[in-house]
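I'd like to ask you about the structure that follows.
Removed from the display is one protein chain of the complex; every other protein chain stays in position.
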Amino acid sequence: MDIRIIKSPSEGTINILLRRKGTGANTLPPCLDAVGLVQGKMIEMIVASDIAEKAVGVTVEEIKGSCPQNMILLAIFGETAAVEEALENIKRNWENN
Amino acid sequence: MDIRIIKSPSEGTINILLRRKGTGANTLPPCLDAVGLVQGKMIEMIVASDIAEKAVGVTVEEIKGSCPQNMILLAIFGETAAVEEALENIKRNWENN
Amino acid sequence: MDIRIIKSPSEGTINILLRRKGTGANTLPPCLDAVGLVQGKMIEMIVASDIAEKAVGVTVEEIKGSCPQNMILLAIFGETAAVEEALENIKRNWENN
Amino acid sequence: MDIRIIKSPSEGTINILLRRKGTGANTLPPCLDAVGLVQGKMIEMIVASDIAEKAVGVTVEEIKGSCPQNMILLAIFGETAAVEEALENIKRNWENN
Amino acid sequence: MDIRIIKSPSEGTINILLRRKGTGANTLPPCLDAVGLVQGKMIEMIVASDIAEKAVGVTVEEIKGSCPQNMILLAIFGETAAVEEALENIKRNWENN
Partner (left out) sequence: MDIRIIKSPSEGTINILLRRKGTGANTLPPCLDAVGLVQGKMIEMIVASDIAEKAVGVTVEEIKGSCPQNMILLAIFGETAAVEEALENIKRNWENN
């Protein structure tokens, strides 16, 4: 599982991510201060997505990979501190499994 | 073979899984207390699916992976104890092969 | 090359396999007492399929994998003893190559 | 690079191979006594195909793999001795590179 | 992560790259003195793309790989010194993670 954070992502980066959103809706996440990226096997990403969705103040999006139905990347948008905490939760759960 | 369990899955997690169900029917599994996830090679997943379907009180769904016809993830819905027992059976069979 | 056998497969397991049959015909194999599964590289599966088809009392089906034209799994239906013998022949040939 | 030979291939085996032929023509190879199978990276298969086509008394077919444009398996039809000689030439060239 | 630079790319090379651009627009990058190439996992390429877009005097393009939605290669066009600096920034960030 790979985890990265981009602070103050450029407009181009946000466009790359939003072009590949799993859900149809074209709405922007409410806060774009930072974006956390988590990449891994589908089973890990479903667990990570569940943890992130239970965190406060972040928006979770699946980013489509090489094929439309393969969720290999999660993008977690929000304020920097909120994104960092969500990534921390995912990492901690991962290390305890 | 990877095995994970999510207790009290978030609504978003259940949506991610149901969006990728192998069977057309849109009915929700009767119990969503927990979801067990099993990921592996197709041959292993067919054996695991057979074991889970012979267990009591769980609903088994194939979750489509990178390509529509490649079953790489099983989701096993039910009460926590029932899901744990189904996963235990899959694990035991796996270790004896 | 992976080889597994499922005795008294559940109805769900048989449906999973038949949904992915390589040939169009919707006829059920005449005997569903057991199903042998063989997974491997295409070149191995063609050799294994040839051996199984020369065995007595079994029906051989290719099960489609991640892409429609990639044969990666064979299902061999029949009475338990017949399936076991076909799998034994495949294994013996494999070990002598 | 994997090399195998099937002597007196069953009708089912020949059908599996011909269903995946790279060229559109539906004509059977003139001699079906034996079939040599060669599997490998595309660059190796192009070299192997060139060697087989320069051999005498064999018919070379590309067998389509996981995607229509990926040639990963060659089938070489002909009398057993001719197929064996073509496979021998491919093997010798391969070992000298 | 692989990083390469081509100075004074041939017309054929530029055509190969532009034929695979992720964005629809057919406009040429304003400066074609050099092209930097960065290849890696999707999560790495999103981070690298963000760094390159914050650099001065370069144009960043995603080059589509084996499947339309899988960004595996970035091409960074510009004057040689500007491209070299963008690649240097990507490399430095990469080594600190």
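Chains here go by letter, A, B, C, D and E, matching the order in which they are written, and residues are numbered from 1 within each.
Please note the rule applied: contacts are C-beta pairs under 8 Å (C-beta built on N, C-alpha and C of every residue); 3 or more make two chains touch, one makes a residue touch a chain.
All values reported here derive from a predicted model rather than from experimental measurement.
> Taking the complete complex into account, tell me which visible chains touch the one left out.
When the entire complex is considered, the left-out chain reaches D, E.
> Which residue among E:R20, E:K54 or E:K91 touches the omitted chain?
Result: among the candidates, E:R20 touches the missing chain.
> Identify the residues of chain E touching the omitted chain, counting contacts across the whole complex.
Listed in rising order, the touching residues are 2, 4, 6, 9-10, 12-13, 16-17, 20, 37-39, 63-68, 72-73.
> Residue-wise, where is chain D in contact with the chain that is not depicted?
Against the missing chain, chain D presents residues 22, 41-44, 46-47, 49-50, 53-54, 60, 62, 65-67, 69-71, 97.
Just so we're on the same page, only the chains that are shown with their structure count from here on.
> Without counting chain C, go through the other chains and collect them into connected pieces.
Groups after removing chain C from the contact graph: A, B, E | D.
> Rotation angle for the CA superposition of chain A on chain B, to the nearest 5°?
Between chain A and chain B the superposing rotation measures out at 60 degrees.
> Once you find the CA centre of chain B and the CA centre of chain D, what distance in Å lies between them?
Centre separation, chain B to chain D: 41 Å.
> Centre to centre, by mean C-alpha position, how many angstrom separate chain A and chain D?
47
> What parts of chain B, by residue number, touch at least two of the other chains?
Within chain B, residues 65-67 contact more than one other chain.
> How is the touch graph of the chains shaped: line, ring, star, complete or other?
Shape = line; chains linked end to end, path left open.
> Following the definition at the start, I'd like every touching pair of chains, please.
The list of touching pairs comes to A-B, A-E, B-C, C-D.
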